[in-house]
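Dropping a structure here in structure tokens format, bear with me for questions.
With one protein chain held back, the other chains of the complex are shown just where they sit.
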């Protein structure tokens, strides 16, 4: 028995590829479609409008197809209110709950469209019937009685359109290769960073310990000092080796200025942690003059907040590390709010964690020596992402250098 | 002012390379040596003995050199008691504390040698003067008043000798390459596993979610069922996708039997977590018949303990996940006790975490598609390690197949 | 001064993404467009038709834009004859010569459309005015007087449409990941291979020496013996180590059945080459009974042609190796003719070489342990390609096993 449903789509649906993806998905899933109306924008600045009749054998199949195309922004011509079901108990949510994408989302409630706040991928939507607000919420945060959206009915997604102006993010998007002009890219990223800062945008850096091992701590520290980093996400290792570097000039026991292991160097990271434990925290160690340079030092001195998330492989850890990973996620989420750019360097774990929390509108730059890591980060649904296969130890110094050159060239900057 | 100290070394110090490493380190660090006695074992089963006079300019330098060679098992001819200093406060340890290697270690206390229990790399040594015992302890676990060993004095390390019989672990050690006969290696690993089981040895598996994504869950589940896995270390992702696979036949929304994404598949992992939350735990979900197959199911059914350690990138997480990473480490340590073999598959994070806790005598096998990951795991000081660059999705099924073939060929096995 | 040109497009231009790419390219290049006619196929089996007016400032820019969209199959509404210019001398070709894509191409000559034979990427088109034929030709093969097509005028490209039925090639296309169900993929590839063979299709294998090192020679040899390989492309190394394996049971001196290096093994590959030099060729060595098994042996015995292309790193080389790389390319091209499937295993160099010569319609499967290699092979413009990140040493044995199982299950096969 063939079932049908009319849907509509609006926007730059042709050149953003949305129309194509929709047709693809319908066919992949064994459905069929008929185009009822197709008003094509005549010029590149015009939007288009399409109405299609989707057909499939059986209600289940049709529902599944509609569920898929829903994520592309397609919605029934007639939209009904969201279907809300209260959670039976904490964490015990209604079956068939709606799971969010990382795109701007609205729900129809009492006949009105209300935006879903704090949108983030793979969350549920909870509606507050009193305040008439909707919020994206993690599965683990759902409490008994929360009104959870079930099914796609009444939910509308605004799929990101392709930006019309040509930015670095635009032309590079989606490709991951080590064969691109590194210095050119670095100059362009410096330009984007300066632009974001000029517009008052907030920049986050997510970094792994290889930043210290490859000798790029100085470069990142200077970026913090010069105001290009508004929040730092990392783990115990980055902070520990940064402090080890400050105290002993080594990273994992290797002298950063000679590249050679030093006598007793294997003890340095533990000694570094021990010094911070003695002081009580990184901030206190800075205040007591124990730490006098480095990334963490600059964060403290310049009031740049940081979130050090614990991991199962941690030594110590430093007192500043948040050992409960869910608490660390919450701290991370709080700091991510309002970020308009994220620079991820040499860490897959923390970059994926941060990436999971980002709305699709945030620009992200992923730098890693491993192309598979970069590809993995690019695959996670962020469309505003550039992947760069490069060496943190050469990338960051060249970036810091470019930021200095370009900011001096452009007076009235920052 | 040249300072000198006589040290001695005993064992298979030539063919195990210890003598060479010692000479190397002394020269690297700018010292000099004179060989006073060198009694070479005449046959390959004989041990050798050497006494050397180490020389360096200045006491500090000599001390540093002695500290380095100490880790190779060299010790002063006359050994004094360990130097113990009480910790001033919790986590506040005496400066210059001794940091452990992962080799068997003894301390001289009241003129007697006592073994250091629970040895693990980068720990401190705490001596109990009443019980006359010594124990390796994490920096973060040191409590006020603990008597902590400071300096190398009175500490003796038994550096691992090269085994004389030729095992797979022996000839493969240290090399990481994707260009080795995969099927041959798999057959040999199967043989080692069967051997360990026959001798009552305990085998741990550390696994990443790629095991599920690559379709190897069935193979690992069969290994659990057949008694080849005594404990499982993993994270939220492996367990979630294993349960997703059981409930929906998918992993990350991809149908494992067709390799194709299924309709609504992106919701499956959240739905899987939600089902376990509803049941209360994985065990309860098994008991209620919610989960009927898979790795986690077999663990529950066969009373194989597992430790699911939380990470900052977790969705959910499952109720069984230990969210506090230090608590997770403790749980891991407890289960590692007594393991004689660890198989690490497709996870860098958890493998390093487990590797950190292993004494040097435990055999480890690291399998990853990424040669850099394998190299990193091999670099962490474990000498009993084989690294294999292969695909979990083909490796584990072939291993499970070999285990079946070989165990049938050898009656009276397991 | 704004210049304009009307173009048209026909086919599954929406769901194949062609329309979108065209709009993209025009905008990327700073042009503008107006849609004059857009007849959308109502059902998924219908084709669509579009006529657009492309606009740009200046003739040069317009020409450049038209040149780009030309490659997507767009052509002026009124098409004139190709512009032909004779080559001044051997290799000295007219400036602005047309360079081919790997898609089916036609040229308009004397008012008639004639197909371009032997299409291959980055070639020139030479028209024979007597025979009224057109042929794609390498730059290095152009002879004085050849009539070479200059500019896009009169050239029409048939851009490949997305196939409507769902094959493995379809759904997998474009993605490269090590996180997919390996055994499932292998079973599907086996199915495709059996299908191709059933339909009388020709299958080429391109292989690197890692096939031998990882112990997969036996599996590939069985595939040759069972008729699944119609031509083999490789280099000196694959053949040498295969013969070394046959003569001494080793590959690069390592015993394939134990994984251990054997005494004097480092000499084996040279000794193997020496034996073939003594015999005169691989065929003669087989005939004289010097070689009795292996991949090369099966090629000889089953009359499967092979092309062993020389490379700068060759030892020896074997007498069968074509030392002149251009002669080797010609030999390769001759054998590629008529292939409908190519399986590339563990070699970047030879795979790119073969890939360069393939029309876009040939199905290709690339298997490599290195994801960057797979990505690179997928990037080279072939749309009918699947990339698999796996280990040759486990992939090929499992594939050979699947071929056996499936061919027995399907009587009347091959």
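Per-chain numbering from 1; labels A, B and C assigned in written order.
Simple rule for what comes next: a contact is a pair of C-beta atoms (placed from the backbone, for glycine too) under 8 Å apart; a residue touches a chain by one contact, two chains touch by 3 or more.
Keep in mind that this is a model prediction, so the values were computed, not measured.
S.K.: As a test of the contact rule: which chains in view would the missing one touch?
M.R.: A, B, C
S.K.: Among C:273, C:295, C:346 or C:400, which one is in touch with the chain left out?
M.R.: C:273
S.K.: Per the definition of touch given earlier, which of A:178, A:340 or A:361 contacts the omitted chain?
M.R.: A:178
S.K.: Given the full complex, what residues of subunit C touch the hidden partner chain?
M.R.: 29, 61, 64-65, 67-68, 91-93, 95, 97, 99, 122, 138-140, 235, 263-264, 266-267, 269-271, 273-274, 277-278, 309-317, 319, 323-329, 332, 349-350, 352-353, 356, 370, 372
S.K.: Which residue numbers on subunit A touch the omitted chain?
M.R.: Per the touch rule, subunit A residues meeting the hidden chain are 166, 168, 171-172, 178-186, 188, 209-210, 213-216, 251-252, 254, 256-261, 369, 371, 389-395, 397-398.
S.K.: Give me the subunit B residues in contact with the hidden chain, please.
M.R.: 14-15, 17, 19-20, 23-24, 26-28, 32-35, 38, 40, 42-44, 162, 164, 166, 171, 176-178, 371-372, 375, 379
Note that only the chains that are shown with their structure count from here on.
S.K.: Round to the nearest whole Å and give the separation of the Cα centres of subunit A and subunit B.
M.R.: Using C-alpha averages as centres, the distance is 33 Å.
S.K.: Indicate the whole-number Å distance between the mean C-alpha point of subunit A and the mean C-alpha point of subunit C.
M.R.: Between these chains, centre-to-centre, one finds 37 Å.
S.K.: Residues of subunit C touching 2+ other chains?
M.R.: Residues 166, 171, 178, 371 of subunit C each touch two or more of the other chains.
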